[in-house]
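Note that one protein chain is taken out, while the other chains of the complex remain in position.
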Amino acid sequence: MSEALLRVRGLTKHFAVRQGATGAKASVRAVDGLDFDVHAGETLGLVGESGCGKTTTGRMLVRLLEPTAGSIEFQGRDITTLGRRAMRPLRQDLQIIFQDPYSSLNPRHTVGKIVAMPLEVNGIKPAGGVKQRVQELLELVGLNPEHYNRFPHEFSGGQRQRIGIARALALRPKLIVADEPVSALDVSIQAQVVNLLRDLQRELDLAFVFIAHDLAIVRHFSRRVAVMYLGKVVEIGDRADIYERPRHPYTRALLSAVPDVAAFGEQRQRIRLTGDVPTPLNPPSGCRFRTRCWKAQDVCATEEPPLVAREGSAQQVACHFPEAVGVVNEHVSEVAA
Amino acid sequence: MTHDAASPPYLQVDDLRVRFSTADGEVRAVDGVSFGLQRGRTLGIVGESGSGKSVTSLAVMGLHDPARTRITGAIKLGGRDLVGLSDGEMRKLRGRDVAMIFQDPLSALHPFYTVGRQLVEGYRTHHAGASKAQARQRALDMLDRVGIPQPDRRFSQYPHEFSGGMRQRVMIAMSLMNDPALLIADEPTTALDVTVQAQILDLLADLQREFHSAIILITHDLGVVSQVADEVLVMYGGRAVEHGTVAQVMRGPQHPYTWGLLASIPSLHGDPEVDLKPIKGNPPSLINVPSGCAFHPRCAYAMKPEPCAAQVPQLLAVQADGHRVACHLPEPQRISTYTDEIAHVGVAQ
Partner (left out) sequence: MSLSQIGTDAAGVDATAVPVAPQPGMVGRSPGRLAWARLRANRTAMVSGWIMLFFIVLGLAAPLIELLYGISPFEQFQDKIANNSLPLGYFGGVSGEHWFGLEPQLGRDIFIRLVYGLRTSLFIATSAALLTTALGIVLGIVSGYLGGWIDGVISWVIDFALALPFLIFALAIMPTVTARFYGPRDEIPVPFRIGVMIFLFALFGWTGTARLVRGQVISLREREFVEAARASGAGLFHILFRQLLPNLWAPILVSFSLAVPGYITGEAALSFLGIGVVDPTPDFGVMINKSLSYAQTDPAYLIFPGVVIFLLVLAFNLFGDGLRDALDPKSSR
């Protein structure tokens, strides 16, 4: 396989917080040792329930947050500790799209100014002028270039999200971290934006780290998928493996909980997890999923399962008792049949 | 099916219209919606945000500010019309005959009172004769019933000490304290994770079997509706555009907007490389609803100007029993079209 565009090893973020009335110091283990690669032009989907560390990961990748430990290599270069100035040329290759179409655009700036911001900050003067460039970008994301002088409040949520995408494209990045880019949108608008991102990816050969809690959206957008639970990747693999032959109990439970229209009327066997996700302030020992796992054994409480590929499959699982390779998710098989 | 066609529906809404006057103009938030619901059945109301789902449910609860709102039509609950009831009479019904669960339980719970105290108060408002001990026992039973571990410890905790899923369970316990015949759940799981959503939906279904209440479940997620509802009402621009049993609407949708909703959601099945089919454009503003069929600017089948841009289509029965749709397209054409429209979604037929 070719050299990875992005190589993440042991990526960790612990937040120091003060707790309770006494203000005792504690640490939130938001992200705890992630390993993954993203190749040029490819999408890695990052799924998991809220609080599992997806946003924190995304922010570390674009260096909005300083990792506590671990390394991030971009095009073979370690960028984990680069200062702001040294980071600048790389920022052009690494951009981010945010979840909230409202707070991600400066309400006092015109659309033109918002999209031109990355050019301004980096002192880039495009050949045809900034305005022409911005208008090309607006057109590229399906907005009317004449709306250059309008303010964000004049646009709907979906249109705002397009403005955010245009801004992220302004520097022609190689990799975009998209943090729940469609979660705040209505379903019909979600589809518009997902299709736009897919078209852009094809046209511009972009790589994405696509973060979402919606498994169906991730499946639709990502060739490779990493499933996170409490700051850890529990399973990572190709789309088909993760969705049709999941090996980690959590992945199976997650898939089974999705209310899917296509599964309407089926008497499917559901896996129902009990309880909530434990707090990352004090994650369970050993396997972090063990408090909700129906397969948990004694060893799960004492030994942390490493994320490894087994029996000749590229799919990596962090579980002491994974499903055997190739066992098809029953619920999927019924529909496929 | 526990559906008993002979008995009149417990809730009957007829030609409900809700209008707000605002600085920007009159908002026609609900514009002529009718439906009925039996006890023991669940009606799912779906539609994009701003389609009038919450306003409909708040009208049933009598929670609109009468000074700014004009409500016409009829809302009959157990035969009694709620439109025009005084605030005092409505308060007697709320909590006892009809209760509501909101998307954000934190905003519906008082932050400074313990959960137990709020449950007890909710009970004693409608059971004046009940002693404190009785009310407390009822609260503990309900907390236990909705799956909250250690109810006697949780009883004296404050809302902020509960996780999102647990808070929603508290809300459900509170809404069930007085055995309401109608339960309205407005996006009860939208803020929750899928695994917790699944728990809550299961819980609602169990409780419905046990209490035999009617449930209105409001959501923008067709997947949720397909799993828990018996009947579906699809709303667009403040109007009902399609109404039928969940099987009728999921397997044989007849309105282009319903097709659009179904076709635009990604599924866990089917070919992920095939592009989604979004509905073009944006939902309308309810101050400036498009003329005729409100969906016509976004509809791929619109016949313009006549009749789609000129006449509001009525919600009329189609051949299948109880299935109603508001669209000018001739029925044979609708039936021949929808199979293609939603084929890629792969709803099992």
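Letters A and B mark the chains as written, and numbering starts fresh at 1 in each.
Here is the rule we use: a contact is a pair of C-beta atoms (placed from the backbone, for glycine too) under 8 Å apart; a residue touches a chain by one contact, two chains touch by 3 or more.
Only a predicted model underlies this, so the values are computations on that prediction, with no experimental measurement involved.
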{"item": "Hidden-chain contact residue, picked from the options A:Thr43, A:Thr57, A:Gln95 or A:Ser256", "value": "A:Gln95"}
{"item": "Omitted-chain contact residue, chosen from A:Gly53, A:Pro118, A:Gly231 or A:Pro246", "value": "A:Pro118"}
{"item": "Contact with the hidden chain (one of A:Thr43, A:Thr57, A:Gln192 or A:Thr251)", "value": "A:Gln192"}
{"item": "Contacts of chain A with the absent chain, listed as residue ranges", "value": "59, 62-64, 84, 87-88, 91-92, 94-96, 98-100, 103-110, 114, 117-118, 120-122, 126-128, 133, 136-137, 139-144, 147, 149-151, 153-156, 159, 162, 164, 167, 171-172, 191-192, 195-196, 199-200, 203-204"}
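By our rule, only the chains that are shown with their structure count from here on.
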{"item": "Chain centre separation in whole Å, for chain B relative to chain A (CA means)", "value": "31"}
{"item": "Residues of chain B that touch chain A when the two form their complex", "value": "48-49, 163-166, 193-199, 201-202, 220-224, 226-227, 246-247, 250-251, 260-270, 272, 275-280, 282-283, 345-348"}
{"item": "Touching residues (chain side chain A, partner chain B) in the complex", "value": "49-50, 156, 158-159, 186-192, 194-195, 198, 213-217, 219-220, 239, 243, 253-266, 270, 272-274, 276-277, 332, 335-336"}
